[in-house]
Structure formats: structure tokens, C-alpha cells
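Only one protein chain is missing; all other protein chains are in place.
Per-chain numbering from 1; labels A, B, C and D assigned in written order.
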Amino acid sequence: MQFPYDTSYRDSHALLRYSPGRIAYALLVLALLAAPWLLPKYYVGEISYLFIMCVASLGLMVLVGYTGQVSLGHSAFLAIGAYVHSWMLSQGVPFALAIVLAAGITGLIGLVIGLPAIRVSGLYLAMVTLAFAILSEHVIGHWSSVTGGFNGLTVQKPVFLGLDLSSLHAFYYLCLAVLAAVLLGLVNLLRAKTGRAFMGVRDSEAAAYSLGIWVSGYKVLAFVISAAVTGLAGALLAHHVRFLTPEGFGLILSLELVLMVTIGGLGSLRGAILGAVLISMLPTFISRIKPMLPEQISKQFGLEIFVFGLVLALFVLFEPKGLNGRWIKFKAFLQTFPLYRKDMFKRGKTYMKSERYK
Amino acid sequence: MSLFAVRDVSLRFGGVQAIGNVSFDVEQGEVFAIIGPNGAGKTSLLNVITRVFDPTSGSVAFEDQEISSLPRHMVVRSGIARTFQNIELFEGGTVLDNLLLGRHRFGHGSFVSQCLWTPGVRAAEEQSRAHVEDVIELLDLMPHRNSPVAGLPYGVRKVVELARALATQPRLLLLDEPASGLNPEETRELAFWIDDIQKDLGITVIMVEHDMSLVSEAADRVLCMNMGQVLALGTPEEVQADPAVITAYLGA
Amino acid sequence: MNQEMVQVIQLAINGMAIGAIYALVALGLVLTYKATEVLNFAHGDVLMASSFVGWGLIVGLGWPFWLSALCTVALAAALSWIIDARVMRLIVGQPQFAGVMLTIAIAFMLRGLVSMVFGPQSRTYPTPWSDQKTQLGPIIVSDLSLVIVAAALVITLLLFWFLKKTTLGVAIQAASQNQLAAYLNGIRVKRVTSLVWAISGAVAAVCGLLLAPTALVDIGLWIIVLKALAAVVLGGFGSIPGAIVGGLLLGLIEQFAGVYLPDGFKDAMAYLVLIGVLILWPRGLLGEAHGRRV
Amino acid sequence: AGVSDKEIVLGTHLDLSGPVAAGMPMIRNGMQMRLDEANEGTGVNGRKFRLVVEDNGSQPQMAVRAIDKLIRKDEVFAVVNSFGSGPNAAVVKRAVDEGVLYFAPWGASAIIRKSAGDSPLLFTLTPNYDTTMNTGVKWMLDTHNPKKVGYIYQEGPLGTLVGEGVKKALAAKNMTYAAEAGYKAGDIDFSSQVARMKAANVDLIVAATLTRETIAVMGEVKKLGWNNVKVLTATPGRTGIVLTLGKETVDGLYGVGTWKLYSAENAPAQIKTWFAAYKKRFNADPDENALLAYSYTDVFVKAVQAVGRDVTADKVSKYLQSNSFDGPLFYATQSFKGNHLEPEYVEIDQVKAGAWTSLTKPLK
Partner (left out) sequence: MKHNNDKHNATMAMTQPILAVRNLETWYGPVNAIKGINLEIQAGHIVAVLGANGAGKTTLLNTIAGVIDPFKGSVEFEGRAIHGQDPDQVARGGVVLVPEGRQVFPFLSVRENLMMGSFARSSREGMAADLARIFEWFPRLLERQDQHAGLLSGGEQQMLAIGRALMARPAVLLLDEPSLGLSPLLTREIFSIVKRINTELRTAILVVEQNAAIALATANDGYIMELGRIVAAGTCAELMEKEDVKEFYLGGAAANADREDGQKQRWKRRKTWR
């Protein structure tokens, strides 16, 4: 059993207060650093991709999980980040500058898309972002002089200080570094004033105003941060794919991102990462288990999507608080060990609360 | 010149005249109660003061500054904090989170330094926390400090809201039915707190209230509204003795 | 009538015909939204599945069209009832978005099931109206479009009357606005919400059956739900007239933008209008006035 | 890589879960059929083919993961008959850079070529949309002399590429589009596109459309009673399925064919047996894609067979480059020039009485 207690104010916002947690995370970091030498090539590449999706998922989580604004158009920010980055590389802009500018420009576009959020909210906002994504796909497809249109755009290799970052290992570390930086930055931001203000905007606008939170400002700020982080992920994704076409950034990708944050658990960065891992690995996992099924079933078309849907449904049904919720229960189990009651988290009757007044 | 002045404020919702030409002054250090039948426009008046609604006409001044055209989020910066009739807490957070949000109007470092969690930001956080702890202590919230507000009993939630308003270090505090849902014992405690807030912290209080025991115990002056109009204004005793107030509000 | 006029009228008629389909699909979305505040992403897939079932009955089993249509509608209603009663029910009280996720999951499963059961190939079946058209002076309308418009009209009026004028209809609205209070008033909330889902499923089946002759029985039919979504949003969530207005508007915009604006603006225009409308009317054209009292 | 004592591992990535998943069983089955034939007995020089199928969902990102798995985990010898312009363009470079043969990707050959940096390990067999369309439209212009030409296209690589060919043919006659109208994959209504054509009063509509859209466009044209217009569809619309689903609606439709088309009735005996074998094995009627996948695989298998026991990508590549091939769907014997199967024959067909009837000999 573990009892939380603070001995100074600092304790309460410390990130890892107890040594088990510290040790666990230190081990995780070590494992991630060593992974490229320990794992087969294929997995190293897969994990790099996971890192990228984690960054994108973190970006969306800031918006959906912390300010409660749903975006169905985040694939557009990925696309913008990827295209801006690739275009700048092709214009001879150095890699480091290009990736920062890609994030910055995507952030600016996030600002423009965030402006309607001042007036529009909920599902209406989701639709605005969806419309934006469709429009931007349209623009990318038709602005062929810059984007290569539907014929695609080849992405130049990432070179930083004369170092080729496109090799399997170098790219792995690049993605890991970006993920770590984004994660730390967001963790800090969200435990500081800005993060609390986001929560305020999400839970009660009336109260937020009364405490001096400039609600519209923070809503737009969340869009900007979210877009910039997602744009950053887009820039990395460009190097992962090495060849950009507009179809790569459609509605499906947006949905996947939204699935990541909801399955992960809204309102938690850990959830964003867990969700990204689950959703990105699921198709691979399904195709791995397929050969184990009898031929009549495994050769059926539609099996993939059916199983994908089934797994999603099971997750939503049995863990509506997301993977993060599961994690918290697991921790509670460990911390209260002999006293843990199974029905501690049992769900009783629940009733729908209208969200229409928001 | 008084600390706070409402001048000829009117508010219409379509055909409903929620407030009609209400004027009053509140002096520094006063506890000013607003009473009146349900639907008299009391909450609406607080909403006009805190810029939730634009008044159809009239003006509101605080410390000689016109506040009826401030952006909504700037009101608290001029020193006015409020609570809500139907509790508006941040349900996703703990009591502590809610109170720390009350400190929003004080600087905590730039955006970038927040991302980097610089020593400056950390110091600001700790300072906020120290201030919040004072409020927690004042209002006896220690046992609930780290509880999620979502599961708290109604009465505690009311106190948390009050505490959050206090955390903004206001000079004028607007309370909307602070005693509703409290039992007499708790109401008496609230009276003590209001007393402390007024005497020790020097905060002027305007409260909308239906519990006459609290009003007569805590308030210096009382305004009674009816159908959006001022019905009576005076000391608690005077107002409670006013026959118009008795017929419209108190009952025989 | 000069050439130009004929064209404008023809376009308007075409736009209304396609708009009526959008509106009808949108109507189904509005219903489930009204009853359970779930944005049903699986609606398009119920529609698609119904068209396959319709094919199975008409072509596969060789049943007469009307009997098959009736059975298909009943099956779709039953399916939707089950989706609500057995699946959606389990996550009541969770944030709105959990519901959206769940319907997406159900959508995937339906799509997978249909292609596993029927195979993924496109197909078609005959209807009493296939390849028939009606000529009104210089204007030509396919009979199917007329049927669609009529169906949209009848269904809308029925639903409108049902929700506004019958006690059960008002109870449906009540259950959606405050479920706990509805329970406490003795409204059989579970039955009522499932009923609405079933109605919505039936409407989807009608759409699926009417759409298949022109758009083929195809797994990709579900995509129409995106258009319907745009229509719902244009008109305002939870508003039945809104869904109709939104759907028709969308159809007309597409039609006229497709002919009179430069190539490439057909879809873009619809979404630009959508964004513009929402900025001016953040709750859609006919959405309920909202805002919480504080 | 991919060649062991007993086995040659081949990979492919198809759209198993995306928008065109419906067509994939045909490709996979056709390919599998040819490989199984090769595996009979002792197999190919003592080795047997094993095929690994991955899903690309028609999305570049998924394709990248699929190819990474094929290359790094399954260590395939070659990627054969992988599907989709975008997915193939996105991944081809990864494969050839690792020394993996990339054979017969289904998609826009020129784009895939460009993306691969003209690697000698890439062999494209799909005729280019732009060049074949150029030939087809040219024939229409010469034969029917349309005054105004309109273009209806699916937004995406198909529309872009076909458009390039059409434009080129028009430019040669000093013409441009009188009207063009795009649509998005998944659209169900084509009345506005056809109305736009009608408004521009065109007398030839070139349609870069797939099955459903081709039928719908024809349906609109017929509905309007618009008799003095011809509709020419590109290869993806010139299929058997368009006939079965479109019925009378598609009567009179012109199509640009880049391979022979058989139906169960009019096929030569040899093809009929093949149809029967397919039906027996997969319990479904094959379409031209199945046969096409079969023929492409056939070319590949022949090359592997020919180089003998010591199989390397280089050798297979050399063999392919220096020999010519025939197949049941090819209009004539063809060979690889610059690793692309040439010449690109084109035939103009028209739907008459429910069947594609050729109007021309194969044109170059």
C-alpha cells in the first residue's frame, strides 16, 4: 500500500514522486534508447512510425482532451506539416529550419481554423474542421506546382549538420527525440497555468470567464498548439513515407487520430500515447493473427475491418475511460494491494447527460 | 463617490423585462444583500455586472471605472469575483485544481517558460499554491483538498466555489445564493466566513440570498427586487418590515 | 421558355432530387441524435447493408420488390433496435464522443460483415422505377427521383407530426434532453430510445433501397453519410426541418456550383458554404437556440 | 534475399480494407493460381513460391508499413502485382533500394517509374493512361470529328493522368476542353457533371471513370435523352462488370481497351478452361483482372524459371529485359523497353447489344 502525502508544495506538482515510478520510467527510457540494437530492423522502423503517430496523437489530445474541442480534420494539419516541410527542403531550406517552420506555419493555419471555434462548438465545430480537411485535401490535389498534385511529391532526405538522418537508426532517434521534447513540453504546459485554463474552458465557460480566462483566446491557442504539434508530426511522417500524395491524408487518418485519443483516454497525455500505440498496431496485429485462422475465414474480404471495428467496440464498451482508465485501475490495484475491492470501479446505472447546453 | 454603482440598468430578453431601471450604490466594506421573489431578476443583475449579458441600457461603475463595456474576462481583473447559482465548477479537476484556476489572473510566466517549466514558473506555481492554501484554511477545505469536485456533496461544492472566487483576491465579491442547500448550522458557519471576508480581508460583498436568517445576520443593507424593479432598499430590519416586501416576498 | 431558363429549372430539379436523398439520410441522423445525442456514424452502413439485403431478397431469392422492400425495412429497423438496446445502451452516460466512437466501430463491423457475407463486388437490382423518366415540357425527371422526393416529403411530415404532436414524440424529446428526469417521470426511456433507433434504421433502409438503382449496391454507399452530416450541420443538429433544408440546400449548391463555377468548386463550394453558415449561425440555419443559464 | 533452398518468397500489397477492396480478390486469386501451377511437382528448379499478401488500404502510409514488413521481416525476393498508384509510388523506391525486384505494380506506370528513379529492378506492365488515352482520343477525333470535347474525371491520379493524354490529343488538333467536371471517389450523383457538359454543348465526353461512375454518367446522358453525344471511357470503365451492371444503360458507350476482353461465351477454348478452373477453385466467376494478374505473374514465373537454379534479382532482371512475352490478354507479343512493357496497344471498343465490340485493330 502507498499513501500519498506531500511535504512541500513542490511535491504536488512533481512529475514522478515515488521511486517505483522513477525507476519504471528510467527503465523505459533505457529500453527505448537501446531498442535499435536489440530489435530486428523491421520493428525499429515500426517503432519510429509509432513515435510519429504518438506525436500527432499528443497534438490532437491537447485540443480534444484538454479543451474539449473535437476536430475531425487533423489529417489536414499532418498534411500541411508534411507538405510545407518537404516543399521547403526542396527549396534548399536546411532540415532543422524547415521542420521548425513546418510546425510554425501549421500552427498559423491552426490559428485561422481556430477562429471559427470562438463561435462554433461541439459537433458543429467537428464539422467545420472536417470541411477544412476536405478543402485542404482539395487544395493539395489541385495546387500541383507546389505539391505535385495527385502525382505526388518525393521527399528529400533529412540531413542535419551533414548527418544523414534517413537511416533506420538515425531516424529512430530523431523521432524519439522529437517525441520526448513534445511530451515534456506539453506535460509542463499542461501542469502550468495554460493547462489549467484549458481545463477551465472545457468544463465551464461561464466560470472560466468569471476567473479572467479569455475563453476565445485559449480555444484558439489550443488549436494553434495542437496544429503545430501535429504539423511537426507531419514533417516527420513525410520522411517516413518519403513520397507524399493527397490520398495519404484523408478522412480515415483523421478518424484514426480521433480514435487514438478517445481509446487512449481523453484528458491524459499518457492516454494519447497508449491510444496511438494501440490504434497504429492494430492493423498489423490483425494481419499477424490472420494466418492462424482457418482459410475460409482468413481469406474473407472485410475481415480486417470487421476485427478492427470489433476491437474498437470492445474497448469503448468495456473501458470507456480509455486505456488510461485501465492504467489507473491497475495502479490503484497495486497501490491499495491487499485492500483493493473489485467493485471499486464498478459501474452502476448511468444516465445520459445532455451536452447540448454547452 | 461610492465603491460600486449600478445606474439605471435595464435588461430585456425578447418580451421579458428581466431588469427595469435598477440603480443602487454599494459602499466600501459593506455586505450588501439582494433579495426578491424567484424570477425577480437578481441573477440577471449579477450577470449584467459580470458582463454575461449586455444591459439593454444603463451602466455599472466600480472604483470609478466604467465596467459595463469591459470584455467578459477582464471583469475579474478589475477586482470583481463571483459565484454561481447553479454551481459552475470545473468538474474534471480536484478542489485544488479549481482553486488554482482562481489564480489565473496572476502571471505565471510566458508561454515558452511554461513549456520549459523554468524556475520562475515553478516559483509562481508555489506562490499560487501558498495563497490557495490560505483560502483552504480559511474555509476549512483541508479534508477535500485533493478530492475530485465531481463527487463532493452539494454544500461542499458551494464552499469550493466561494473559495475559488476568493482565490482571485477580489475587492468585490458577488455571491449568488451562497446558503441554498446548506443546513442552518452550515449557514451559520457561512455567516462567520462572510464576516471574516468582510472584516479581515476587507472585501466588499454583494450577495443574492433567500435565507433571511443569513441576510439579517450578515448584511449591512438589503435591496429587495420584484419583477425587475427595486422594491425596497435599507437595513435588514427596515426591509423586512416593509409591507410591500412582506406581500411580495416574505409572506405573512 | 429559353434555353437558359430550362437549364436553370432542370438544375433546380436535379438538385432537389439529390438533395432529397441527402435530407432523408440526414433525417435518420437527426432522429438518433435527438433521442440519444449520439451522432450515428453507422447510419450510412445500415443504409448500405440494407441495399445488400434488398439485393439478396430481390435477386438472390427472387422475391417481389415490394415484399422485399418491406422485409428489408423491417430488418433494418430490427438491426438498429438491437444496436441501441444491446450495444449503445452500455455506454449511456459516457461523454458524447464515446458514442460517436462506438458507432464508428459498429460501422466498421457492418462494413466488414457485409463484405464477408455478400462479397465486396458491386451489384444492382430492378425496381418498378428503374430507367423510367417523366417529361414535363422541356424538363426531364427520372421517376426514381420523384419517388425519392415523395418519400422524403411523406417521411418528414410523418415524423414532424409524430415528434411535435404526439405524447410519445414529446417524450422522445424529453428523454433526450434530460434522461434522468425522463426516467423519473415514468417514461420507458429504454424502449423509447430503441424505438427511435429503429425508426432511423427504417429510414436508412428506405434510402438504401432507393439509392441502389442509381448508385449500385456497393460497399462504398456508406460515404453518403458524410454528405448527410454536412446537411445536418447546415440545418442545425436535432432539427427535422433543418435536416430537410440542409439536405436540399446542399443538393442545390452542388448542382449549381457544379455547372456555373469553375471546375473543382462543386465540392469545395458546399464545404465553404458550410463553414460560412456556421460562422454566421453557429447552430446551423434552424438549430435550437442554446446557451446555458448561469 | 528471399531465396532459400526450398523457397522463393514473393510479396504483394493490395487494398484489402480500403475503397477498392472489392476488386482485390480477383488479383490475389489470379496470381495465386499461377503460382500454384508453378509449384506443382518439384516447383521451379526445385523451389516453391510462397506469397505474402499485405494490406495497403490504398493509403501510402499503410503501404509503407506493408513494404517495410515485406522487406525487413519476410525478406521477399520480389514484390509482384501490388496495387494502387499512390501506394506503389510511395514504396517502390524502398524496395528497389534494398535490391528487391518490383514487378508489375498496378497503377500509373510513369509515376511509379519516376518515383523509383528508373531503377532496373522495376518492371511496369500496366499501359500508361496518358499515352493510351492519347491514342484513343486521337482515333475518336479522327473518326467522328467532334466539335467540342468535354472531360469528366475522378479527382486523383486517374483523372490527372488520363487528362494529360486527352489534352495532348486535343492540342494536336488545336483544341481544348469545352468543359471539364471532376468528382470525388464515392460521389453518387453525376447529374451536375453531365449538366455541365450539356450546358457546354459538347459532342464527345471523355470519362475517366470507374464502374459505378461510368454507368451513372451514361444513365444521366440517357435520361436527358441526349442522343448526339458520344461517351468514351478510359480503361477502368471498359470492363465486363460495367456491362453486367449497366445493362441497356451503357449501350453505345465507347471504351479504350489496353488488353483483350473475354466473356464466358466468346472466349477461346483455352481461356474457357481457365475460367472453369478458376471458378472451381475460388467458387466465383473471374473477371479480366484475375486473368491479367495471372498473365503478369506468368511472365514473372517464366523469367525465374529461365534463369535456372541460381536465382538473383539481377539475373531475372536481365532475362526480362532481353526477352519478349506473350499472354492471353496481350494484343501481341511484347517486350520490355526501358523496363516498361511495349508497345502499348490500344483498341477502341463500343458496347453493342450488351457486349464490348472492337471497332479497330490494336493501334499503337
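In this text, a residue touches a chain if its C-beta (ideal position, glycine included) is under 8 Å from a C-beta of that chain, and two chains touch if they have at least 3 such contacts.
No experiment lies behind these values; they were computed from the predicted model shown.
Novice: For the chain omitted from this view, which of the shown chains does it touch?
Specialist: The chain that is not shown is in contact with A, B, C.
Novice: For the chain left out of this view, which of B:Glu30, B:Glu177 or B:Asp242 touches it?
Specialist: Counting the whole complex, the residue in contact with the absent chain is B:Glu177.
Novice: With the missing chain put back, one of C:Leu79, C:Ile106, C:Val141 or C:Ile187 would touch it. Which one?
Specialist: The single option touching the absent chain is C:Ile187.
Novice: Name, in rising order, the residues on chain A that touch the hidden chain in the full complex.
Specialist: So the residues of chain A touching the missing chain come out as 341, 343-346, 348-349, 351, 354, 356-357.
Novice: What does the interface between chain C and the hidden chain look like in terms of residue numbers?
Specialist: Per the touch rule, chain C residues meeting the hidden chain are 167, 170-171, 173-174, 177-178, 180-190, 288, 292-293.
Novice: Residues of chain B in contact with the chain that isn't shown?
Specialist: Per the touch rule, chain B residues meeting the hidden chain are 13, 35-40, 43, 85-86, 151-156, 177, 180-189, 192, 195, 210, 212-213, 248-251.
Keep in mind that, in the parts below, only the chains that are shown with their structure count from here on.
Novice: Based on Cα centres, what is the most central chain?
Specialist: The chain sitting closest to the overall C-alpha centre is A.
Novice: Between chain B and chain C, what's the gap in Å when you average each chain's C-alpha atoms?
Specialist: That gives a centre separation of 48 Å.
Novice: Roughly how far is chain B from chain D, centre to centre by C-alpha average, rounded to an integer in Å?
Specialist: Centre separation, chain B to chain D: 72 Å.
Novice: Roughly how many whole angstrom separate the Cα centroids of chain A and chain D?
Specialist: 37
Novice: Residues of chain C touching 2+ other chains?
Specialist: Residues 115, 119-120, 264, 267, 294.
Novice: Mind pulling the chain A residues that touch 2 or more other chains?
Specialist: 138, 206, 301-302, 304-305, 308
Novice: Of all residues in chain C, which touch chain A in the complex?
Specialist: Within the complex, chain C touches chain A at residues 36-37, 39, 87, 90-98, 101-102, 104-116, 119-120, 176-180, 183, 226, 229-230, 233, 237-238, 264, 267-268, 271-272, 274-275, 278-279, 282-284, 288, 290-292, 294.
Novice: Spell out the part of chain B that touches chain A in their complex, as residue ranges.
Specialist: 50-52, 71-77, 81-82, 84, 88-93, 96-97, 100-105, 108-109, 111, 114-117, 121-122, 125-126, 129-130, 133, 146, 164-165, 168
Novice: Inside the complex, what are the residues of chain C that reach chain D?
Specialist: 7, 10-11, 14-15, 17-18, 21, 115, 119-124, 131, 133, 140, 142, 211, 214-216, 218-221, 223-224, 254-259, 263-264, 266-267
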